[in-house]
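Yeah, one chain of the complex is gone here, protein chain that is, but the others are all in their spots.
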Amino acid sequence: MSPRVLLTGFEPFNGADLNPSWAAVRLAAASPLPGVDLHTQLLPCVFGAASEVLWDAVELLDPDAVIAVGQAGGNPGLAVERIAVNLDDATIPDNAGAQPVDQPIVPDGPVGYFATIPVKECVAAVRATGVPAAVSESAGRFVCNHVMYQLLHRAATRRPGRLIGGFVHVPFAPEQVLDTGRPCLPSSTVALGLRTVVTRVARVAG
Amino acid sequence: MSPRVLLTGFEPFNGADLNPSWAAVRLAAASPLPGVDLHTQLLPCVFGAASEVLWDAVELLDPDAVIAVGQAGGNPGLAVERIAVNLDDATIPDNAGAQPVDQPIVPDGPVGYFATIPVKECVAAVRATGVPAAVSESAGRFVCNHVMYQLLHRAATRRPGRLIGGFVHVPFAPEQVLDTGRPCLPSSTVALGLRTVVTRVARVAG
Amino acid sequence: MSPRVLLTGFEPFNGADLNPSWAAVRLAAASPLPGVDLHTQLLPCVFGAASEVLWDAVELLDPDAVIAVGQAGGNPGLAVERIAVNLDDATIPDNAGAQPVDQPIVPDGPVGYFATIPVKECVAAVRATGVPAAVSESAGRFVCNHVMYQLLHRAATRRPGRLIGGFVHVPFAPEQVLDTGRPCLPSSTVALGLRTVVTRVARVAG
Partner (left out) sequence: MSPRVLLTGFEPFNGADLNPSWAAVRLAAASPLPGVDLHTQLLPCVFGAASEVLWDAVELLDPDAVIAVGQAGGNPGLAVERIAVNLDDATIPDNAGAQPVDQPIVPDGPVGYFATIPVKECVAAVRATGVPAAVSESAGRFVCNHVMYQLLHRAATRRPGRLIGGFVHVPFAPEQVLDTGRPCLPSSTVALGLRTVVTRVARVAG
């Protein structure tokens, strides 16, 4: 049986009209991926709720791997995150108006979790398809890192040895940066990169 | 009769395998553009020779407008150049090994020429299609500026009132910056932008 | 007799509390410079008026060289401008509320003027003192370029062979970018660079 992979994206936040993570996730899953049973889930950009929606999908789908995807405005290519840190520290409110400052995500939880997907192998595979990618050493301190931490914490504590997880940050979409001079990538390019990540992750999952 | 537009791109230089300008020009011209008689020409990345090849094509085709396209590595989007300056000042050799330093392009020629295509209108039209674009105030001092200056100088002196011209710089292609952290745009996105520029220019040409 | 050099800086603009150009100019002139008769002048950040104030000082002082200095926010080091262009195109209002768009500075004037100070020699001299510097190919389209164009135009038409001129852009001061992640240089470092420029210019002036 093909390994089952759950790919998540976020709704828009901070007043934006779109979130390139969800646009790319939908496109990545718009056609079948050989050898992978691929599912997607949209997450709210809300501390706490985002992790709950993700975990509900995990319990429903019982995937072998979860790859959460979010926007990192200003990045030039895909960034595969290496570590999630036990800290919420928001500089803007989330979509429910919450703005936690210097709060642990899981009180008494470990300081951090390393991604359990093969980070460098994913980066190499994406580059091999002609799409810029890099390892990232910080997923920020907003909802993205929060979701990554909760995913890895719950995988470690509730599904040890049965679920690997990671996070990929994607650049702005072109229409978000028409006159700003900031880097971007079209959704089609990002989707290609995500399909490569999913394929590479599926090889070690399940 | 439709206005005739000549769109040029450059061959690779400085040891690169590709030049995103020619990749995008070819793609931009791969399907017909309603209301425009579009032609393309590849230019050598050589001081002098590039302008000669371009002008030979002008004499052969008798276009109403010429839009030369070149690579500006590090740029995040399309850049429509406003001015060409009467100065060669190369920091690397061209493809024939020449590296002019602080030389006038046309001795006793004017210090500069403004582009005669509608620069800001082109930028606005490109942005309206969701592709990042900006006005640029310098085409550099390498072969791109050289070609733009010679094009505008010859148009002004040999075809006054009969030929408008301009220059568009395009970003790196993704495969050029896989691990460099520099911005890029896929050829398909750039080609869409170039088609918009051609259409906008054609409206005022001929 | 020592060559006389006029060094100008700008008042703050766009709501800022300070303009690093004037802070650095004042500091550069705070102690004598051997072999140079150095004078300074503050300019209003106003199209037209800035050039008038500068030219009044020229007529009063009869300098051998004028070096105008302005702020280029985001630059990492000193930038010695190579060319002034006959175009005002403001994206923000000047301090008198004027915001000219696509207007010639001198109707029927040349498209551009090259700086008549030794640009590359100045850059090399500044670097030799350990201060970052570069040649710049565009002084923008705001009051800085306006002043540089008028200076060179008037020098060429009213004082041919008797006055050389140029423009140096300087980075933000540290206190302007405390939390922005943009580059800066302290006034003391910029002033050292300006003194080097003045000294180098004085060698060929007069």
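Labels for the chains are A, B and C, by order of writing; each one numbers its residues from 1.
One rule holds in what follows: contacts are C-beta pairs under 8 Å (C-beta built on N, C-alpha and C of every residue); 3 or more make two chains touch, one makes a residue touch a chain.
Note that the structure is a prediction, hence the values are computed from the model and not measured.
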Q: Using the contact definition given at the top, list the shown chains touched by the missing chain.
A: A, C
Q) Looking at A:4, A:127 or A:141, which makes contact with the chain not pictured? A) A:141
Q | Residue ranges of subunit A at the interface with the undisplayed chain | A | 82-83, 85, 87, 102, 110-114, 120, 137-138, 140-141
(Q) Give me the subunit C residues in contact with the hidden chain, please. (A) 76-77, 127, 130-134, 174-175, 177-186, 188-189
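The rule is simple: only the chains that are shown with their structure count from here on.
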Q: Any chance you could name the chains that touch subunit A and subunit B both?
A: none
Q. Using mean CA coordinates as chain centres, what's the subunit A-subunit B distance in Å?
A. 39
**Q.** Distance from subunit C to subunit A - Cα centre to Cα centre, in angstrom
**A.** 48
(Q) At least two partner chains per residue is the criterion; list those residues in subunit B. (A) none
